[in-house]
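Partial view: only certain chains, each at its native spot in the assembly.
All chains are identified by letter, namely A and B, in their written order; residue positions are counted from 1 within each chain.
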Amino acid sequence: MENAQPTRYELLRVLTQTAAGTPMGTLLRSFWQPVAVAESIAPGQARALRVLSEDLTLYRGENGTPYLIGARCAHRCTILHTGWVEDGQIRCMYHGWRYDGTGQCTEMPAERHARPDLVKIAGYPVYEYAGLLFAYLGPAPAPAFELPRKPALEDPTRLRFIRYQEWDYNFFQGTENSLDATHVSYVHVWGKVSRFGDEITTALPELSYEETSAGIRQTAYRSATNIRISDWTFPNNNHIVSPGARKGDPWSDNATWHVAIDDEHTMRFAVSTAPSTDPETDKRFAEDRLDGYNPADHYRELFEEHRIPEGIGTGQVIASQDYVALRGQGVIVDRSQERLGQSDAGIALLRRIFLRELEAIREGRPGKAWTRLSEAVELPIQVPG
Amino acid sequence: MENAQPTRYELLRVLTQTAAGTPMGTLLRSFWQPVAVAESIAPGQARALRVLSEDLTLYRGENGTPYLIGARCAHRCTILHTGWVEDGQIRCMYHGWRYDGTGQCTEMPAERHARPDLVKIAGYPVYEYAGLLFAYLGPAPAPAFELPRKPALEDPTRLRFIRYQEWDYNFFQGTENSLDATHVSYVHVWGKVSRFGDEITTALPELSYEETSAGIRQTAYRSATNIRISDWTFPNNNHIVSPGARKGDPWSDNATWHVAIDDEHTMRFAVSTAPSTDPETDKRFAEDRLDGYNPADHYRELFEEHRIPEGIGTGQVIASQDYVALRGQGVIVDRSQERLGQSDAGIALLRRIFLRELEAIREGRPGKAWTRLSEAVELPIQVPG
């Protein structure tokens, strides 16, 4: 019965499965995606990294160049990140086999008739951008590093803050939340916070969603002086603008990515940039993005004591609220139990696009050729009165 | 081979399985059972609750009325207990859908053409009694709240103490232990405690068990001046009398229930009442029942260090001893490996009754119509010399 129609459960479950060989795993592997904060790894150091259910070794050569190769030595399968970085290569601590940044073995010291040229483990290209390390985990050749670029992220005159968190849930719940403007009026009024709270109000917006060359344009119309248009880029980046901590403070650009560690864990990257003005305003901006609090470490406090954390930046409060909503769906929500409404139009469009692209993969056809938004329609925008 | 005879393992395993749709799950769902301590939930508050492998939301309306509904919002499946109680209803924190205490949806604020009347999640009746919240999780209509009632529990002139613990074992092990008078002579002589220890002595009792209209009458005859008759009520309540901390102190009535959270975790409720006498005696009674120690949090101390806790009330010492005996059988004991003897007559009767009632469920026949003991035979009794 291989041709039997999948059940609704099976159809939607595919959206959450990211291992190599799965349709979603194949789709996600055809894009550059952030896999680490650039500062999380120093020159000459190595660390373990799990992305899309795949175990890897991330290291920087002694000159700082980042490399991403397979997790284990081909010899006796020991983890490589506990080894030694030598120049641009890494040596296994068990028997000294050495690999370059493409995963090519280059030395097997105890072997009399060594043929390292016959031994290769996985190796993936890495691109450093906006304070993050992006990787491409698909088959060669890698596409040009174009789709993830945003002028606001690469303007060297702007302030930049990066936040990284790991949450114990499936990445697609976070991705869907980016296309769900309604949630803002409920999730984020809990312990209504600062000017972000004032701006959003509880007025339910008029929503519209439109597929673009890069992803989805999402428009939330609350009044003629309150229109937010955000820029969602396929397959897992959202880009919005937010007001500053006080009236008059500059607005910031905020780009977030949800990248699967595996199907039950997700890396969340957030890059915020804003124009630098005076030291006091710059400080407020920084404080609002202070790192160090991860709601996933505070499940009990958030879910059982219903306490929203105090003394942390607005960005962290918002992340905590989202954590309660999204982790509250379960680690992997069973979408066959849902009842979507007309206000879920963004989620419905998102799924239609993903299911269309997954269908192409299953049938061996090329998917959509996503391209950056042209400067003419550059997003996101907030229409002030 | 659907008609193949079940193995002994399969036959007995059924006694431990409580999820909806299992025979035991169906049987247990046809009775009112305690699911929370009344004080564990304040007016206007909500909490998660898992009973019989089913996830639920317990909340009190702003006027204090308790309600028990399904765990998740029908919209996007987010957990409801993180939402807001409004009057007698609860609102989901993700997109604001609202439910009343029967699980009926009453508002979907972001939907332009909302039809909340078409959306309903689970909802179960709740009855507050003797400091506990009882619920009926079966199909409507709920039976009258009669079987669990005991005069000693509802007499407002008596002192009352409530103890609640969660143990990591199957509820049926605790239920069987209630019908096992022999264990008292071994389990509870460990670190032989106070007058309870003196009363029980290590003399092995003559035992007899008889099915009543409400459950099982258990008689342990140790001597003409030491006869204990206890009142076990189907399906999971035991009611005994115990001596006070000192000679002359009044005896107390102690009712305990073992309710499955799921097949590997159990809620244990104990309600103790006694006549109030003078302040000092009343204080001793209270101290003997001091809460705050749960043996399930002290596995290492009890099982590896063989240390019985000090400085806790007699009730807690007894609970700790039972924990070592019952958790010591494993999380779910494999009853096909046992060797019952003639001294296990109470357990044998208990299983015969349960297997008989489960057979009725499997065959679609009505089970026994259990009714409260008549006042004429009111139990338990302790025959003094």
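Going forward, a residue touches a chain if its C-beta (ideal position, glycine included) is under 8 Å from a C-beta of that chain, and two chains touch if they have at least 3 such contacts.
A quick note: this is a predicted structure, and the numbers were derived from the prediction, not measured.
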| item | value |
| --- | --- |
| Assembly copy number, counted for this structure file with 2 shown | 3 |
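Assume only the chains that are shown with their structure count from here on.
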| item | value |
| --- | --- |
| Angle of rotation relating chain A to chain B [CA atoms, steps of 5 degrees] | 120 |
| Rounded Å distance, chain A centre to chain B centre (Cα mean) | 46 |
| Chain A partner contacts - residues on chain B that touch it in the complex | 45, 47-48, 72, 74-79, 81-82, 92-96, 108-114, 119 |
| Residues of chain A defined as touching chain B within the complex | 180, 182-183, 185-187, 190, 204, 302-304, 306, 324-325, 328-330, 333-335, 337-344 |
